[in-house]
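Please see the structure below; I have some questions.
Here is chain A:
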Amino acid sequence: MDPSRKRKIRLVIALSAAVLLAAGLVYTSFSASTEAKEPSQLLSENATGTYELTGKVVPGSIERSGDELRFQIADRDGSHPIPVTYSGTVPDPFRDGREVILTGKLEDGTFVGERDSLITKCPSKFTSEPEEQSS
Partner candidate 1 sequence: MEVLLALAIVVLVAWFVTGPLRRRAEARSDDGREAELADLEARKEAKYREIRDAEADRAAGKLSEEDFRRLDRELRSEAIAILKRIDRLRESYASDPGQGGDDPIPARQRRR
Partner candidate 2 sequence: MPVEVHVGAGGAVQLTILGKALLAAALLVALYAVGAAVYGARSGDRRWVESSRRAVYAMAALLTLAVVLVESAFLRDDFGFAVVSSHSSTTTPTFYKLTAMWSSQEGSLLLWAWALSLASSGVLYISRRKHRELVPWATAVLAGLGSFFIGLMIFKAQPFAHLDPAPSEGAGLTPLLRNPYMAVHPPMLYSGYVLWSIPFAFCVGALIARRLDASWIRTTRNFALLAWTFLGIGLLLGSRWSYEELGWGGYWGWDPVENAALMPWLVGTAFLHSVMVQEKRGMLKVWNVSLIVGTFTLCLLGTFLVRSGILQSIHAFGASTVGGPLLGLIAVVAIGSAALITKRVDELRPERRITSALSRESVFLINNLLLVGLAAVIFWGTFFPLVSEFFTGERHSLAAPWFDRYVTPLGVALVLFTGIGPLLAWGRLSSSSARTLLLWPGLAAAATAIVLLVASDAGAHPWALFLFAFAAFALVALGGEFRRAGVARRRLTGEPFPRALARAFARNRRRYGGYIVHAGIALLLIGIAASSSFQTNRDLRLAVGESAEVGDYTLTYERLTADPKNERISFAASLGVTRDGKPFATLTPARNYYPTEDPSAGPIGRYFMGESTSEVGIEPGAGGDLWTAFQPDLSVLNPDIIRGNRELAGIPPEGQGLAILALAEKYAQNPPPATFRVIVNPLVSWIWIGALIALAGAVLASWPALEARRRLEAAYRARLGRELGAPVPPN
């Protein structure tokens, strides 16, 4: 087999492998992923199933009893609060008003978080607030 034919074959094999890998990635990513929702969406769609809930901790709603953490999560604007129960690691920045991400499902009106799935976003340091700065 002359070298250029060998090369073409190698190229075809490499490309096919890449296509197969990509197809595998695409196929599994949809089934392995969890959909992200905000509290308003969760409530309005009456969703069952596991979701990744993103929202803000409602100030004053945090309670700890033993191993369990209870709080309320709402949209960024504070509307549509949903009660949450969760046990597992609580990240350091977690407190009133912080944005959190939690994976779990809605059961009887309460969102039950999966263990250790609570993520709290670092407090915003990079938001722009042009009104506050005078030039």
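On how the list was made: all candidates are chains of the complex that A comes from, given by their letters.
Assume a contact is a pair of C-beta atoms (placed from the backbone, for glycine too) under 8 Å apart; a residue touches a chain by one contact, two chains touch by 3 or more; residues count from 1.
Predicted model, so just to flag it, every value in this text is computed and none were measured.
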Exercise. Could you check which of 1 or 2 is in contact with chain A in this complex?
Key: 2
Quiz item: candidate 2 touches which residues of chain A in the complex?
Solution: 3, 7, 14, 18, 21, 25, 28-30, 32-37, 52, 54, 63-67, 88-93, 95, 101, 103, 116, 119-128, 130, 132-135
